[in-house]
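A selection of the complex's chains, in situ.
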Amino acid sequence: MKNNKEESKNPMVYELSPSCQIEDLEIGGNYEGKITRVEKYGFFVSLSKNIYGLLRTRNPKEAVGDKLVVKIAEIKPYKGKKDVDLVYSKIKIDSDYEKTVLKRNVKRTLITDLSNNNMGRNIAIQGEIIQIQQTAGPTIFTIRDETDVTWVAAFNEPGVRMYPELEIEDLVEVLGEVSLHGGKIQIESELIEKLDDAESKELEEKISDAIDKKAEPTDTSMIIEDSETLNKLRPKLANAAKAIRRAILDGRSILVRHHADADGICAGIAVEQAVVPIIKEESNDGDAEWHFFKRSPSKAPFYELEDVVKDLSYSLEDVERHGQKLPLLVLLDNGSTEEDVAALRHSKVYGIEAIVVDHHFPGEVKDGRAMIDDYVDIHVNPYLVGGDSQITAGALAVELAGMINPEIREDIKHFPGIAAVGDHADSVESDKYIELAAEKGYSRDDLDKVATCVDFEAYFLRFMNGRGVMNTLLGLDDKKRQEELLDTLFEESERRVDIQLKAAIPNVKTEYFDNGIQFNLLDVEKFAHKFTYPAPGKTCGYVHDKIVQEKGEENPILTLSHGPDFGVIRATEAVNKMFGFNLNEVIIKINEDIPSAGVDGGGHECAGSLKYVEGLADTVLDAFIDEIKNLKK
Amino acid sequence: MKNNKEESKNPMVYELSPSCQIEDLEIGGNYEGKITRVEKYGFFVSLSKNIYGLLRTRNPKEAVGDKLVVKIAEIKPYKGKKDVDLVYSKIKIDSDYEKTVLKRNVKRTLITDLSNNNMGRNIAIQGEIIQIQQTAGPTIFTIRDETDVTWVAAFNEPGVRMYPELEIEDLVEVLGEVSLHGGKIQIESELIEKLDDAESKELEEKISDAIDKKAEPTDTSMIIEDSETLNKLRPKLANAAKAIRRAILDGRSILVRHHADADGICAGIAVEQAVVPIIKEESNDGDAEWHFFKRSPSKAPFYELEDVVKDLSYSLEDVERHGQKLPLLVLLDNGSTEEDVAALRHSKVYGIEAIVVDHHFPGEVKDGRAMIDDYVDIHVNPYLVGGDSQITAGALAVELAGMINPEIREDIKHFPGIAAVGDHADSVESDKYIELAAEKGYSRDDLDKVATCVDFEAYFLRFMNGRGVMNTLLGLDDKKRQEELLDTLFEESERRVDIQLKAAIPNVKTEYFDNGIQFNLLDVEKFAHKFTYPAPGKTCGYVHDKIVQEKGEENPILTLSHGPDFGVIRATEAVNKMFGFNLNEVIIKINEDIPSAGVDGGGHECAGSLKYVEGLADTVLDAFIDEIKNLKK
């Protein structure tokens, strides 16, 4: 008998909770009751939903509905059941007594100890509700304690949500019988009750500690161990790994969003490879990897409002329809910049935990924090520790994936090499990653081929993640198939680039400015095929590369491809090194000079985009060209 | 024994229906039968699939397959079963006798009386088939009688559709055993038979009456009780409420389509709030609210062919795949105009019932009917009763929702205020709704903020209804979260409007015409960012508002924003009041003057759009400007 009795001078009266059975009554004890029937020979008093007794007295004056305190006189067997005889208690119902709620005392079983051996036994478990599903029949509660997870069916009227007062994250005690449903252990519940605040807090901590311990990454080593930047990022990566592991153990889904290019896709698939096996292991649901892991490319290189409204719509429906928790959001090669603020702030309103692993310039860094840090929980970005974008998001995500799940580290060891080549990353780390990829048999040309094909395929996949084909391209699948697919796509990609170049190259206008810069101008709207691969940005890159290849990388060459209201800029490093050219600064200047043109854009120093309103295109482009002309060594 | 016998001079012969058992046979009665086995000592006659008897006669000359009339001589127990002895009847099989089909007479149980107490009992129910689902195992029929709904499983070979002759809306008698499936009561059917025409008709009427009674709204009061227009619309709204309630009870799904702006979204969510709880109540399916209620925004302010083909595709698949009925279509802030005809006519071909609740100008109204009334079943529009568009669709839908489900009326009382501010509605009713919203704590600024944020969010949601986020924005969810989300979105919306205005305002060309009108012209294609928020129409509004704010609302000011093949017009009320300007008339005139320009468009008197072919843009815009110049007081 579990009771909350404390020492007290007042008399003690029990109130029976619904879980109690006759066995829990104490002869001589005082109990609160309510009269439910009155006869000439006495009246019946209900002590709980299930238990009542008879208080014999001639022509009682009491009425149905009266409350009173009674004393248990005797419990005697009668026709296979037990009868309870009551007598009046000296304690009056309205007097000042100490009341104790009496619960049925079933020794708690840890969920990990449930097994086919308990089948048919009445047990008690305690835990946190992590999912509630209303089926056509019973309501199903997913319950976790500090050892494991199980399912509890609550049943009364079919299709009716049982215990509507219970919500996700409540801590409860379940009394019920161990049974099997569809082959898995399920508790057919007799009673589910919220624990009181003290018990809740205690159990919550126990569970949280247990999960925290389990969530802690066991191995925070990295593929590259001697990079200063990476070593500084190690604690952040370890925190991110723990947060992701913790979310899985919490029964939250993992929602990965990544930039739709080779770098972003390597990042996304690295995390997918790490997370999915753990989800499978932690869940008894055969479809768990599909329900609890989602990965989507973002078209823009940032997390947009278009993305977040879609993600929230689906997530909130999952909460309401499938009783899921809100997901953990993981942004890869995305999420660090001012442009991500609106969407991340939006998801934060719903309390969604967000992790960003990115290498885009996050704006001013102060005390190791950037603007976006106000809206995300963990932010991993080389700029935060003095590095820059030359370590790719793909590399960071691979290091993260290795901490989440060390077993898959070897499988994805070549991803950072693909990401580095795809993103033209130029750093000691990137070189090392490329060397490591060579150990797995990928030459630099192979990496370029994979990156090109991943980009090419992503162009056609649009909003789909293309898990199957991407896994083939990245070599997670059959090797021979990988080779065949790379050949097929690379050939087709080359063919399409050739078509674009055939139209574009003859229409490039080249000027040699007095300062020595070779300036190439292309109207990409007019002299390239539209709505096809390669799109304007990539076309500019191919045009620029072709010219640079002829003239030499060491020369200051700048290519501007423009449409009616946008431009794409690519320049050799020489333009930056010799002239101090920084696209972002030029854009800020033009925007100040021509405020009504709505000039926007940016990117890296020597590669990026420019936006403006169509009506002032000439003015803006002229201003841009003037800036280049006027650059001085 | 139920028989359809009527008084007749001809002899009476019974035909046994498959449901009959030996107990139903009458000694001495005449029965049709067919010989199924012939022996030396007589032959066996099958009276039904289940019942046969032996007619003893030496060396019979009859052959297997012969039909004949027999008489029941004796029914005697034999080895725990019963044997039927037959004799020849005097009635010949080909003679002119009165035939009665004999059905097993099990007293009909009303569905409402089925309960766990009937478990395992053989019962008969009668009702209408409202859904047929083929599972991998049995075929499941959903049956409704005048009291309730239940499910009947018919089983023979797994996965085989049983009773292929039965269709939705057939009236049937089911004999079977009460059982439980997945926790809900289900009849394991022994036999399902169509009722005959007379019985069908009688039961159909009984069911229809019962449902009709249940569908009737119990409370047709409105939030605003003293509006002449609303009072005139009350019967139409009550009819609409009844039709929607009736559809739910009929097991039809409710398909809501609404305009994707604040007014339309308030309307859609008002109806959603009213309908979903009833669907949940009426169904035992935990997912019912998702299967039987669908709400989608329409991008255009009318129901387009793009919309109807999508809706029909899904609905017809639901019919074929899930055995559902076709839905009830509810168009909100949409559906009243000539532009809706094609789509509504299309859905009408499939017999889909349609309700329109709209406040757009429905064209000429004659005898309280507009053009669209030929294609919809219930049409609620202020114009039909002498009102106009200044009562919003949101307000009408809220009044409708209150009649459908009075319990939620208070929750959505502030919606009409949001709709009124969002739609710039100017009427006594709108003012009252705004006052009522104040009672719930929404100032006019608050309403504007909500409307702006709903519009902003809808822009990014596109084809999704965004139920979760919209509920937050409209205050149906956590209040604190509402406030945070409003702040987040409003700030971002303002920021984006500022960017557009920064580009647009300096490029607005203003002329002061001799007649006193200030005319503002903006090339929105050239001097605003494209494919972003705010879109051209809204941008024109913001530009116009900004100018009017400076110059004063009382002055005649007209703003025309145009792209290559469209224009958006906004004018102060003064242009209409002082000059009698009506955009719709101007468009008609220009279309007549330049027939080859394909001029189209319209809207309100002082706000709307203009479409034309790109090649005649200058001609059309010049003509429009001339019209404005030539306006006279």
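The first chain written gets the first letter, and so on, giving A and B; residue counts start at 1 in each chain.
Please note the rule applied: contacts are C-beta pairs under 8 Å (C-beta built on N, C-alpha and C of every residue); 3 or more make two chains touch, one makes a residue touch a chain.
None of the values given here were measured: they were computed from a predicted structure.
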Whole-complex copies, counting every chain including the 2 in place: 3
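Methods note: only the chains that are shown with their structure count from here on.
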Intercentroid distance (Cα basis), chain B paired with chain A, Å: 36
Contact set on chain B toward chain A in their complex: 182-185, 283-287, 290, 457, 460-462, 464-469, 472, 481, 484-485, 488-489, 492, 499-500, 502-503, 505-507, 523, 525-530
Chain B-touching residues of chain A, taken from the complex the two chains share: 133-138, 155, 158-159, 305-306, 309-310, 312-313, 315-317, 319-321, 342, 345-346, 349-350, 565, 595-598, 600, 611, 613-616
